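The following block contains the structure, expressed as structure tokens.
Incomplete set of chains, arranged as in the complex.
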């Protein structure tokens, strides 16, 4: 007989098993566990909060959008079609969502030790009240419990937002987005603070397939002649102002590298002409993206938007999968990334400006102690974003702290970003980050490198004060 | 008076000193300690098992073939000649093996904290029953005890194989090897499973000094015209089939980089002509090796041999030592290695093939979290080999797990390889790997990230089930 195994969330999870450290970690955590969630960088869909419609079912909510989950299943031979993952043309295999969920459940052991398993179990236990573990035998029980709950008012997006204690959440939009959902949220009278962030990549990357089209739309939405360099820059300024008016406090730039440039206006115009004519080589495209970063920094000085750079990802590495299923299907792979030379042109212009703020992320952990810590521990404008994407597991968070503390301290970091489209996992992710930071601080206290009263201040800084300050959310 | 110090093997070695973690580790280890050894990748000499002759003496068995050992001695000023290490011309300094052993014994303190000391002490204690530590004072006692034991039937290769609980061991041979020893083992009626692996480097690397000669022999042994591209590929197919018939389930490729290529047949033919004419530049040679990897992958799809790539080593770095003592004398040094661009041509062709399997190794630990974990956690064909060579110490194994778990989980890894020619150390090496994995799992359990019953399943997976599955040894 197959007896379902009990699901628990241990109150000491992620704390050291050493009694001294654990006791300190508990005390520190008790001071941050209930703090409101500051989510300054993420990918939730503003339509959820605008329309406040019920989510469809367990599979649509928890499986289909989560590329952390289906990439692992795919790596062990599960076809994306069998999970109902959309294809490049928007179609889908005809899959019963309950069957897709069974496939997931039967393979849930693949996630042992991964952050996905921690986040999902937190969601199952805390959000849906499940008390048995997910496996093949409990799959239908899970599917039904979750799907039924989602149909109730308490599981509508706004109700969950409030239940989760979210003080503010930022979504991410393209300059071409009219921000209608954000307007609808504001006009609705609902008090939840959902802001946007300006992510201009589609109109910045000449190597993106849709660039010419995006540029045309950029002209339409702004009324500027965006096929001239000056008009292009004016269009950015206009959209940034529009985003800021809709609450944005930041911009976000996901480039292949951290390269920046500082061309003369004449050089920039010539380069832009090549880009617009579709005559840009790969090198030109890289230089163009580099120059735009510096232009964005210049605009940030004027409009106060905090700049974020997320470099170093080879997008859509799996050619066959990309052709079949399109972008963002778990086939993005980190690249070795260089910052010291790459950022110099931008820093030479704005590195000492007191009002400029640039948050750096990396997928290349070898840069933490070598480049990013020393850069952030010197330049007034630079701050370090948290362990990101492939590195936001407890081990990755721990390495981030261990490798940046001595050179950047805590105050040149910005607390946690959940960076997710998995809305229900947001409390789980912040909880993991808070627990890891408390465990890290507890070790410092237990080894007599910091007093506990100081650690308690730092714990609250990391969970709440630093992200608000860094992203100008006060 | 010099009192010999007692040699012990503590039952809790390599487990955390934290009582909670240690208790869990003990329980997990008790379930894997006695499992049979699966050794799917290594360098023992099949002649040992074919001939079953006694080993000569302590020095010949434990010191002369172990480049981990004599490289450390050399780094502290011990001449290789003084240890009786063969010279490039095959000659040897006239050294009494007992004297060489004394030199080793007097310097055994250099190995404190290294894996060699752990492995050797395990061999001394478990295999030879020694109970005092090795140092200058006990050198002769050691030499005599070991050398006398080796003369007895219980220390013949087959007896040790059985005593060690080896279920299957793979050796590694060149395509030019007639596999006579493997045939002799099969024909002998002895039940030990000793298989080969196909390592074609000598006929793949145009920069290897013996390449023209090896190519000629490759033609002779296969009867193919290996100086044409098509004949060369046919020769590989033929030898692979021969190796598979002799039990091989894998191929192994030790290249300077992980570069792969996907040339058209016409381009490949042109390139091969240059290689055959001796006209290949360094760049041509790199491209040729890259193309051969892709050809090997194509053949693996047909014959089912699991492919292994071990890139990133600067061979024979010490020029003077190479001239005097030849290859494999401890002067190989790891190099920075790139995988994301390098593997793309091969993955574009075969990355989504359900029956293709490619195991990746690295000497560049910075790639674990950045490249290898994300690649293996996405591509169905990719698996990660264990911490390898310079990194197979407890610290290196621990880093491997910590840096790949969140992206690749456990199931995209393949358990342990001992990768050794030091036959007697095989149980010690597997024991270290099992202990480190149990200690790693115990930490996850103690920090409430996994339940102990799940960890127990993973422990057995890592020690036994995953290597059998990954290398198709069932």
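Which chain is which? They are A and B, in the order written, and residues in each are numbered from 1.
FYI, contacts are C-beta pairs under 8 Å (C-beta built on N, C-alpha and C of every residue); 3 or more make two chains touch, one makes a residue touch a chain.
Keep in mind that what you see is a predicted model, and the values were worked out from it rather than measured.
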Copies of the one sequence in the complete structure-file complex, 2 being shown, number 3
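FYI, only the chains that are shown with their structure count from here on.
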Field rot_deg for pair chain A/chain B, CA superposition, rounded to the nearest 5 degrees, holds 120
Per the C-alpha centroid definition, the whole-Å distance linking chain A and chain B comes out as 40
In their shared complex, chain A is touched by residues of chain B numbered 18, 20-21, 338, 340-341, 344, 347-348, 351-352, 354, 366, 369-371, 373-380, 382, 402-403, 405-412, 443-444, 446-451, 453-454, 457-458
Chain B partner, complex, touching residues on chain A are 5, 10, 12-18, 71-72, 74-77, 109-115, 118, 314, 317-321, 330-336, 363-366, 390-391, 393-396
